[in-house]
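With one protein chain removed, the remaining protein chains of the complex are shown where they sit.
Each chain carries a letter (A and B) given by its place in the written order, and its residues are counted from 1.
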Amino acid sequence: MEKEKRVLTGEHFIQGDIACAEGAISVGCNFFAGYPITPASEIAERMSERQPCLGGTFIQMEDEIASITAVLGASWAGAKAMTATSGPGIALMLENIGLGIMMESPCVIVNVQRGSPSTGLPTLWGQADMMQARWGTHGDYRIIALCPNSPQELYDLTIKGFNLSEKYRVPVFIMTDAVVGHMTEKVIIPKEEDIEIYPRRYTTLSPKEYLPYKPEADLVPQIIKAGDGYRIHTTGLTHDERGYPVMSAECQKKLVSRLIDKILNNLDDIIIVEEKDMDDAEVVVISYGITSRVVIPTIQKARENGIKVGSFRLITAWPFPGEKIRELSERVKGFVVPEINCGQMVREVERHSKCSDKVELVPHTGGDIHDPDTIYEAIMKVAKS
Amino acid sequence: MRKEIRVSGFGGQGVILSGYIIGKAASIYDGKNASFTQSYGPEARGGACAAQVVISDSNVDFPLVRDSEVLISLSQVAYNKFRTLVKPNGVVLTDEDLVKPENEENDIKTYAIPATRIAEELGNKIVGNIVMLGYMTKVTGIVSKEAMMKSIGDSVPERFKELNIEAFEKGYQYPG
Partner (left out) sequence: MVENHPMEPFLRTDRIPHIWCPGCGIGTTVNAFANAIKKCGISLDKVCIVSGIGCTGRVAGYLNLDSFHTTHGRAVPFATGLKLANPELHVFVFSGDGDLFAIGGNHFIHAARRNIDIKVICVNNFIYGMTGGQLAPTTPLTAKTSTSPYGNKEQPFNLPYLAESSGAKFVARWTTYHVMQLTNAIIKALNKPGFCFIESVSPCPTVYARKNRLGTGLEIMKFFKENTRREKGVSTRDIGIDFQKEFIVGNFVDI
């Protein structure tokens, strides 16, 4: 490895966690703060090796609370900043993820999900933090969460995550899992000039004209970095366009609505799904992350047995493609939702489906991935209903 | 074509590296798709550890190995733990000084090589796993010899490269 080279263009056989770190570096991440935790530590280790050679910063903080907070500080100093952890670490970070949402600080948070709750299964697999990502920090907000299913996608979606974070000024979750994070596969890193980088939305206004929280047409305000002479104030308190705290229902409504609408008004830009065999599908399997790979052979088997089944994969889990599910529910027999938890994203499917009784959850408590037969049986059940 | 290989032994025998080398050889140098996973335990040394590699001409969808076509066992404990997870007509490769195989059923063929002893004769028992990889390459033909040699060259420290290539050749030449 050429440690001084930012983009390691070429074909690599690398672990998902490493691919994630390389994706971040490729898109310009120059600050990483983290705390050791299985199964995400390899991301920090890679960053500790790479960042010093690239002029960036790696710091191992005293805990996950400090890690996310340092990431926010670095973001306001102009850095592209990231942290990586798993469920227990996210639990500690949540308060300051809220601060990141409120201050509208671009940053990326990687959750390599493991078996849970609590310490759970540190080295084994889970997908049970999906609702934590969506609702974990207190209050009303919208978040972006992407779900890679391979080391290649961990590379690609970490880049995408940074770009979305810059564009919408919101922390972005990369919701991977211990299988993908620890799996080693071929990862193709493109040429540096072929990597899309969404630049930070620095203001073009003078300090006199600039208001830190005055939104542009897409509801996202322009940003500054500390030290540029704008002398802004930013706070976790409800604030007006100047960034000043205002304790009123009116200001609360304006701010919270904007934080939500800047995501909801741009769903087409944010939501990515992958559809396979959907044209004639009567049964649709909705999956994400590693589970989406377990689904493929079961769909093939069902097709071979004459069942018209398709795959609808959530690459973006949050915001959820509810409208699309609503449309599908009008023409298909039903949905099968396998996930390595006891029913999280399935709630969204039920909520948006016209007939929630046509939604079949295939739960799995974690520690392993689904036995494909359990998914197959659910497909057959819905097909025969 | 989908082939699954499990490498097993105790921690410190180079089991994980072996899996990585096979996966990289298939994926980067043979132009196939490969997915390499490892079983983690809390212990850093000892225990029965395993590395799994799935090799396929098309995408590797289901990423894990349940029953494998090929099992490499470098320790008795690992052999006992994983021998039942071999597919009918599969292949088991053992270090003959470290594993006492049982009579296999389901037409499973067992091949034995004194990999660690050969490595010791070469001057360093640490390359026992590489001797085994040479043997596996010859016996199974799943990965090409050239790809394996390149992958080994990438994966070991420069100063041990020659020793590793020699170890691989010894294993490859061993009568199967």
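The rule is simple: contacts are C-beta pairs under 8 Å (C-beta built on N, C-alpha and C of every residue); 3 or more make two chains touch, one makes a residue touch a chain.
It should be emphasised that the depicted structure is a prediction, and the values quoted were computed from it without experimental measurement.
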Interface partners of the hidden chain - shown chains only, full complex considered: A
Consider the whole complex, including the chain that is not shown, and state which of A:Lys3, A:His233, A:Lys253 or A:Arg326 touches that chain. A:His233
Looking at A:Ile59, A:Ala91, A:Met131 or A:Val273, which makes contact with the chain not pictured? A:Ile59
In the whole complex, of A:Phe13, A:Trp76 or A:Phe335, the residue touching the missing chain would be A:Trp76
List the residues of chain A that touch the chain left out of this view. 30-31, 33, 57, 59, 61-63, 65-67, 69-79, 81, 95-96, 98-99, 103, 225-237, 242, 244-245
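Criterion: only the chains that are shown with their structure count from here on.
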The distance between the C-alpha centres of chain A and chain B, rounded to whole Å, is 36
In their shared complex, at which residues does chain A touch chain B? 11-13, 38-39, 122-123, 179, 182-186, 290, 293-294, 296-297, 369, 372
Chain B to chain A touching residues, read off their complex: 20, 23-24, 27-28, 33-38, 40-42, 59-64
